[in-house]
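The complex appears here minus one protein chain, its other protein chains still in place.
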Amino acid sequence: MSLLEINNLNIDYLTEEADVHALRGITLSLEKGDSIGLVGETGAGKTTTALSILGLLPPQQSAVRGGEIKWRGDDLLKKSSKDLEAVRGKEIAMIFQDPMTSLNPLIKVDEQVAEMIRLHDKKLSKKDSLRLALQQLLSVGIQAERCNEYPHQFSGGMKQRVVIAMALACSPNLLIADEPTTALDVTIQSQVLELMKTLIKENGTTLIMITHDLGIVSELCETIAIMYAGEILELATKDQLFDNPMHPYTHGLLASIPDVTVEKERLATLPGLPPEPTEDIKGCSFTPRCSRCIDRCRNERPVLSEEEKNHSLACFNPYRKS
Amino acid sequence: MLKYTFKRILGVIPVLMGVTFLVFTMLHLTPGDPARIILGEQASLESVQGLRDQMGLNDNFFLQFFRYCGNAVTGDLGRSYSTNRPVFSELLSAFPYTLQLATMSIAIALLLGIPFGIISSIRQYSLFDNIVTSLAMVGISIPVFWSGLLLILLFSVHLRILPPSGGSGFISMIMPAATLAAQSVAVITRMTRSSMLEIVRQDFVRTARSKGANERHVIVRHALPNALVPVITITGIQFGRLLGGAVLTEIVFSIPGVGRLLVSAIQMRDYPMVQGGVLFIAVAFCLVNLGVDLLYAYLDPRIKSQYK
Amino acid sequence: MSTKINFIPFIKRLSRSKTAFFGLIFLCFMLLVAIFAGVIAPYAFSEQDLLNTLATPSMEHPFGTDEFGRDVLSRIIYGSRISLLVGFISVAIALVFGGFLGAVAGFFGGRTDHYIMRVMDVFLAIPQLLFAISVAATLGPGLGNLMLAVGVAAIPQYARVVRAGVLSIRSLDYIEASTASGGGKFYIIFKHILPNCAAPLIVQSTLGVAFAILVAAGLSFIGLGLEPPNPEWGAMLSTGREYIRDFPHLTIFPGLAIMLTILSLNFLGDGLRDVLDPKLRR
Partner (left out) sequence: MKKYLTLLVLALTIFMVGCAKEEVKTSKAKDTVIIATTYDAKTLDPYATNDVASSNIMQQIYNNLVTVDDNGEVIGELAEKIETLDEKTYRFTLRKGVFFHNGEELKASDAIFSLKRAYNEGAAIKHLINTIDLSTIKQDDDYTFSFSLTQPFSPFLVNMAHVGGGVVLNEKAVTEAGADYGFSPVGTGPYKLTEWKKGDEMTLTRFDEFYGEKPYFANMIIRVIPEASIRTVELEAGTVDLAYEMPALEVNRIEKNEDLAVSEVTSHAITYLGFNTQVAPLNDIRVRQAIKYGIDIETDVLAVFKGQAITATGALSQAVNFADETLTVPEYNVEKGKALLAEAGYPDGFSMKVWTNSKKVRVDMATIIKEQLKMIGIDLKIEVLEWGAYLQGLENDEHEMFVIGWTCQSLDPDLGLYPAFHSTGGSNFARFKNAEFDKYLDDSRLTTDTAERAALFASAQQLIVEETPWVPLANTKMAFGYSKNLKGFVPSPMMYHKLYNLRWEE
């Protein structure tokens, strides 16, 4: 049994004008100890995927239009909110994008971590939980005397360390990190990444990493899923993907990464824009921007299927090596 | 924090001077001779002139103003023209009524407004929400001097369960407090609702959910304390407004509070009373505002650190 | 925050809110009533019938008659003129003076700003109703004085709104460009800055008219309004108070008129805020 299995997940956001198709049939499966990176442009559905796993999508403004999210075999979408709460934080924890806003400004940081611990161990006294929290904060490199401060007294990198400490406080089986470094300075980014790397290794935590930065993914993840317009277009191990990108979109993405070893006049860019998220797409969503588009692409939807071992693809006309 | 408080208190002084000057000027532009009003229409002209001299009303405007300021600093606000009692003690004897009225209405407003606002925000666009938001609008729009009369008609005249005039005592304050509270309930409900709606969208609330906290915990522990910070501010403003602006309610329910005292003083051209009363209210207003700011800092560590 | 208001989608969006739509319709209705009071009203507002005083509502007098036998409906109809006039003009007064002060304070900054806002603080330290009462008592009764009293008391609020708006826009590029290209300061204020404060000002003004009507009615209620026999809602209410037990119609109808007018303005203002203020747009 896989640890996490997402099958054909479809999610819409509801607005006054029309339904926005955020996810159009995502299928994904994770084994214990896996680390997967979800990569894609803004609006590709990465965060939606993450939030749907935790059941944190805004209830009135979103709707699951089909599919299932199985956690150790149980469909999370069918769980009662009480059961979901036991999973959140304890088994699946999440690190959010912006450390500036993801901490409660009125509560001291150690208490925010301690709260996480207490929520999943009701017998624990406040004092004990604070002690555990302190340890946790020390382990992410926060000085002991600063643990009793409020979030606004911390820098962005420090806050993200707090968030990481909090997410890992209950030793979750799965950690979802939603662009954990985007909001940080470049120097701080590497420190935080380094920290995450160490902690994940130590704990053997399964990881879903959301980012638009292939460089970050390559550092932390074994598997990479390329997302576009609410779909996964290509799913492969890191090495396979970088060596042999098959989907035209992946190709484009890789081409847009500056390579210091090769001198180029200009970086390649992908022409065009992603489709309107409210649009119902008949064929492949990448068609309008695709240089390898064939007739079939416009009328039939490619399904993610294993092209090679550990390398799945949703494309009728992929690049092939040789 | 202390330094900030001190600075703020110092900042109040020029405002109070300004208020004094403003009222002083207005009173001097007002037609009507206080000496004549004190003595009544039957007194002779000589008596009136004599009294004018005695009261210093024939002196230069600025002389009068600075004399007043000088006395005010020592706590002497003069004596009421109409009762010859020290203005300050007149105000002190009226203040408890106003204070009681204001605290009771604010209590009602908070007790109703916050829960209504919370439920309304949690069930946004539900029937409850629609009813509450519409009623809140009615609460803001209804003139107190009308709703007060209707309450008297219903509860005192027809049902006979509440006394129609609010003098001393808790029971007799219920109706005036309810009347006055209508607007504050509305304001606080709306503020709580919109503040909650904004806070619930914040990332840290999502963080709290991701920690596995149940909805109640998320609302009570994370969303509400943050949402209440602006509510406290608006409550303070409301309270300040009630302390000085309960005039109409006090008139409708015959409550001898500061507002009514002041209005009758205005109508009787009781200069020292008007002067002192407005000053008193301005002081109360400024103090409440200061209190609100300090409270704000107390509740929100981010603000507090700015004041250090 | 650019607020070029396109009228048609604007109305469309506004009318999506039922309450705002109600507000708009009722307000238009009241405006029509006020404008055509002379045509609609069955009687003259001062026409007395001393033999038919305090009559309860009937076919002849739908809202009954008052203590001089004057038709209450007609007085309410004519009263709408006064209330709306006082509401709009006093807000206009506050808008012009407050807007000007706020714009100058915000634009020039520094000392000018400091002094203007300190003076505004003085005004703000006195509750608005109380301030209006004081001004009304100083000026004496009369339509103009009533407007002035209510308007003057509201000046600081508008000064604040405009100042805040100006401050947020002042540093924007196109203002700098305009300054650089040699536009006069007042030219810049009027041409560029004020139009961009329009959204919060429209909202504030709509709610302000409601509040002004409420304050004016309150002033009349305590006898600081217009000279008789002018029909003023607050004053009618004040008279009706004496007869509330036997002839509640004297209290209920003017009270309803006040409340519905204010309510519609508040609904409209709220709807406008939703439409105009992008921050709160749903």
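Order of writing sets the labels: A, B and C. Residues in every chain begin at 1.
The working rule: a contact is a pair of C-beta atoms (placed from the backbone, for glycine too) under 8 Å apart; a residue touches a chain by one contact, two chains touch by 3 or more.
As the structure is a computational prediction, the values presented were derived from the model and not from experiment.
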Touched by the hidden chain, restricted to displayed chains: B, C
Listed residues B:T25, B:N60, B:S126 or B:S254, member touching the removed chain: B:S254
Listed residues B:T5, B:Q64, B:N130 or B:S156, member touching the removed chain: B:S156
Omitted-chain contact residue, chosen from B:T5, B:S134, B:Q267 or B:S305: B:Q267
On subunit B, residues whose C-beta touches the chain left out of the figure: 30-34, 36-45, 47-48, 50-51, 79, 82-86, 90, 93-94, 96-97, 99-100, 103-104, 107, 152, 156-157, 160, 163-165, 167-173, 220-221, 224-225, 228, 232, 254, 256, 260-261, 267-269, 295, 298-299
Where the missing chain touches subunit C, by residue: 46-48, 50, 53, 67-68, 137, 140-141, 223, 227-229, 239, 241-246
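Rule of thumb we're sticking to: only the chains that are shown with their structure count from here on.
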Maximum inter-chain contact count - chain pair: B-C
Label of the chain whose CA centroid is most distant from the centroid of subunit C: A
Cα-centroid distance, subunit A relative to subunit C, in whole angstrom: 53
Touching residues on subunit B, where the partner in the complex is subunit A: 124-125, 202-204, 206-215, 217, 221-222, 225-226, 229, 299-302, 305
Sites on subunit C touched by subunit B in the complex: 19, 118-119, 121-123, 125-130, 133-135, 137-138, 140, 210, 214, 217-218, 221-223, 234, 237-238, 241, 244-245, 248, 251-252, 255, 258-259, 262-263, 265-267, 270, 280
Residues on subunit A engaged by subunit B in the complex (per definition of touch): 54, 56, 60, 81-82, 85-90, 93-94, 96, 98, 101-107, 115-116, 119-120, 150, 152-153, 163, 166
